[in-house]
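Every protein chain except one is present and positioned as in the full complex.
Letters A, B and C mark the chains as written, and numbering starts fresh at 1 in each.
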Amino acid sequence: MNIGHNAAPTREQLTSLYRTMLLIRRFEEQAVRLVNEQKMPGSTHTCIGQEAIAAGICGALRQGDQVLTTHRPHGHFIAMGVDLKALTAELMLKQTGINRGRCGSMHLVDPDHGILGANGVVGGGVPLAVGAAYAAQVRGSGQVIVTFFGDGASSQGGCHEAMNLASLWKLPVIFVCENNGYAEMTPSTAHISVSNIALRAPGYGMAGVHVDGNDILAISEVAAEAVRRARAGEGPTLIDCETLRMRGHFEGDPERYRPEGQKSEWQARDPIARLAAVLSKRFDVPADELEAIDRAATGAVADAARLADADPAATGRDILDFVYAGEAA
Amino acid sequence: MNIGHNAAPTREQLTSLYRTMLLIRRFEEQAVRLVNEQKMPGSTHTCIGQEAIAAGICGALRQGDQVLTTHRPHGHFIAMGVDLKALTAELMLKQTGINRGRCGSMHLVDPDHGILGANGVVGGGVPLAVGAAYAAQVRGSGQVIVTFFGDGASSQGGCHEAMNLASLWKLPVIFVCENNGYAEMTPSTAHISVSNIALRAPGYGMAGVHVDGNDILAISEVAAEAVRRARAGEGPTLIDCETLRMRGHFEGDPERYRPEGQKSEWQARDPIARLAAVLSKRFDVPADELEAIDRAATGAVADAARLADADPAATGRDILDFVYAGEAA
Amino acid sequence: MKELKFWQAINEAMHEEFARDDCVTLSGIDAGTPGGAFSASRGLLERFGPLRVRDTPISEAAIAGLGVGAAMNGLRPIVEIMFMDFLSLALEQLAGQGAKQHFMSTGRLRVPLTVRTMCAAGRNAGPQHAGSLETWVAHIPGLKVVWPSTPGDVKGLLKAAIRDDNPVIVIENLSLWTAKGPVGGEDHVIEIGKSEVKRAGRDVTLVCVGSMVQRALAAAGELSAEGIEVEVLDLRTVSPLDREGILASVARTHRLVIAHDAAKPFGFGAEVAAIVAEEALTELDAPIRRVTAPWAPLGTAPAQELAYYPGTEDLKAAVRSLLG
Partner (left out) sequence: MKELKFWQAINEAMHEEFARDDCVTLSGIDAGTPGGAFSASRGLLERFGPLRVRDTPISEAAIAGLGVGAAMNGLRPIVEIMFMDFLSLALEQLAGQGAKQHFMSTGRLRVPLTVRTMCAAGRNAGPQHAGSLETWVAHIPGLKVVWPSTPGDVKGLLKAAIRDDNPVIVIENLSLWTAKGPVGGEDHVIEIGKSEVKRAGRDVTLVCVGSMVQRALAAAGELSAEGIEVEVLDLRTVSPLDREGILASVARTHRLVIAHDAAKPFGFGAEVAAIVAEEALTELDAPIRRVTAPWAPLGTAPAQELAYYPGTEDLKAAVRSLLG
């Protein structure tokens, strides 16, 4: 779905975004439970509170566009329409997972749905996105490439190098910083030297926008313009989305670093509740329609988990497959 | 010598800067000849046209301050007062060179004169400078650390990481970009996405200044203020010095990439001639005094070369010395 | 002797060295306020203050450069590269810059730097988080690399690293984090470059390091019941390797197995094998055997990890195969 630059979003468009955001929220809430039940080994990073960014940015893309994301990737995968069952199975490290249990939460990759990968290495995907965008430019494929990265990742040298290059070559790439207040246990003020990363855009001769990361309407508008620019050959955009990670860095994080009252303050800015209010107030969407969307989301993620749970765990038998392309797997 | 923030420079100060700049110019001209005579093996990068930057920045430092520089380091070494004979001997790869012929032009290092090293790796010294500045801060040594780097080096990830960190920690470091129009054979417009690197300073919450790199008065003023800030604990400054490399990237470079008329245009901005004009017009320094300075410089570099030339070439005997500290050399 | 967990031994070593020398500092991601992502730096910030103990941005190149540069200007810093995989991001500053400063300056600069880094093998950390990449740094003259296998060893080797006037990389296995063991006092410093026989045996030398030592000891214990006596040689230091220690053990046993979690080609098993093939070929009564990870990235799933890393059974099979 592509919300036009100036066109006001329609009821259908917003309802669809609402559906995506709820699907992400319910998926993540379920992931928390599954981690606690020890059904998702390894570390799991959820994006509760950040759903509007995934929904809004990915919602502005079209078939063929590509996304590279981070160690906190579930929202982006869902917004790109991956199969929920295969996704859940991967997080449960099942043989039937998207990546046969090789990747788990942090290294997920699903090119069939336009996702060139989560990344276990902070900032690792940003240079890759510029490469994918270069390929789009050379091939004239019309693709737009999005790379999500955290406030923490903005301090990686590779991000800087990639932004300079992308701006110079006017590549069709969008840099989306999910500025969620923390890198692990360290608050952003202790690891980045600016309040928002979009302030770095002028230093690359690049368009930069700072946006409320919990406001899906604002994000969708910014995303549509960035996509338009990229597709028109006008070059990259750097978008800083101000948000807050509402759960621990990983599930199990004691979160000792939270200032008092922070979460309840941000609760009031919850992106899903805000969109629900818009839908009901501005578009007169009845409460039971919103509830039906929620029920459907809850049902969909539960179905996925039930099916995935029954699947066989990944085995050690095929660990040597796909080391090199062009060899028998 | 330290030109105060607001105080106008004195005749003595400017004469001293003139002496330094001429020493660098004559040294580099001689280096060109020595390369042509095959007396300086390896690649030699000269800084003709850029002398004001070395003289102005290093001239604002005091004993104990430290400098890290690049593969184009001669000017900085001379401005920091290294022994001309030992420097020349090193470039000639003599046993008596500063680094016993191990380093040559590109990897020179002379901590006894406050220089923690040239660098064979573009941008390689910038993170080191931040480390040295951190040590200064912890030890309360009052030192200021300067790191020179090229326009090309600004695209290195390590520079970005270092700047973010230095700004966050308010380290006593000065980032000096010698923006000389080219990185090897590629013009700056083809490799950096902004016209001057100081435009990146706001993205680090850092002070940034763009200065005419051929105007010693302007550089001295900017340098004095940056040093004051660093010493006062106000944090780093990013200085972009606009200049032009007047010779090839290395001696032997055919310079096919030069637009016509470029050099003659910049000849009119020659930093040494401009300072000579100031000295004679504003300070009534007589022509013969300026000539004497020149003669002294020419003589000093010639003496250094004559002495160095007579020294024995570096041998292969001691190549295993100083691999690890604390072992017999 | 007092018993401590592995991470507590790291913590104690740092506390002691911080107290002993004002020039010791610690910088790393989450190293300060949170006391380390895995608690190893707990209490340092409170005790030694925010100048000496500092959280950094996620900037591995700058973290390494910070350490090298600070060491060049009078500190004796410890920096953290959270996982060994991320040495890839720090390698220029360590191998290209730090390793060469003493050499290039003909002795006038020193880089008394300690780099702490973790190996997350065995924790379902997946393809980009659990690498055993000691080869990258062990190949570089000017660097040293140690890899302790017990709480006592990590304390002694970390203290040695901090006091060493050269850049030393200290690899810490997360899988050993809560392993308990006796730990020496303030003067417990272990010499870098020396291996230790962790179990003596006459039949086969089993060379290993870090968390592999536990698997090797388990294998040796089980094989002993079969009448096979394995000598477990814990290298402790991956660079420089202890030639004398290796050759002495092979001279006793005449059979050699080397085990590591890194991929086989260009791992330290190759170097140990080459040393023996050069200097003690005639001592060998059987081919050398290497037991290593396969030639593939690592999968995340438990069964994949289990199949990937050499286990006690693999070690036993390799030892037995030499005794035909």
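Here, a contact is a pair of C-beta atoms (placed from the backbone, for glycine too) under 8 Å apart; a residue touches a chain by one contact, two chains touch by 3 or more.
Predicted model only: the values in this text are computed from it and were never measured.
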item: Partner chains on view for the chain not depicted; value: A, B, C
item: Contact with the hidden chain (one of B:Leu93, B:Leu217, B:Leu275 or B:Ala325); value: B:Leu93
item: Residue among A:Cys103, A:Ala153, A:Val176 or A:Ile192 touching the omitted chain; value: A:Cys103
item: Selected residue (touches chain absent from view) among A:Cys58, A:Val82, A:Leu128 or A:Ile272; value: A:Leu128
item: Selected from A:Ile24, A:Leu84 or A:Leu168 as touching the chain missing from the view; value: A:Leu168
item: Touching residues (missing chain, whole complex) on chain B; value: 41-43, 93, 100-104, 106-107, 119-124, 152-153, 155-158, 183-186, 190-192, 256-257, 313-317, 319-320, 323
item: Touching residues (missing chain, whole complex) on chain C; value: 85-86, 88-89, 91-92, 95-96, 99-100, 103-104, 127-128, 133, 135-136, 138-142, 239-241, 262-263, 265-271, 273-274, 276-279, 281-282, 284, 286-290, 294-297
item: Chain A residues that touch the omitted chain in the full complex; value: 66, 68, 99-100, 102-103, 107, 109-112, 116-117, 119, 121, 124-139, 141, 143, 145, 157-158, 161-162, 164-165, 168-169, 321-326, 329
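Just so it is clear, only the chains that are shown with their structure count from here on.
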item: Most centrally placed chain, judged by C-alpha centres; value: C
item: Geometric centre distance via CA averages, chain C-chain A, whole Å; value: 36
item: Inter-centroid spacing, chain B versus chain A (mean Cα positions, whole Å); value: 45
item: Residues within chain A bordering two or more other chains; value: 155-158, 190-192
item: Residues of chain C touching at least two other chains; value: 56-57, 59, 61-62
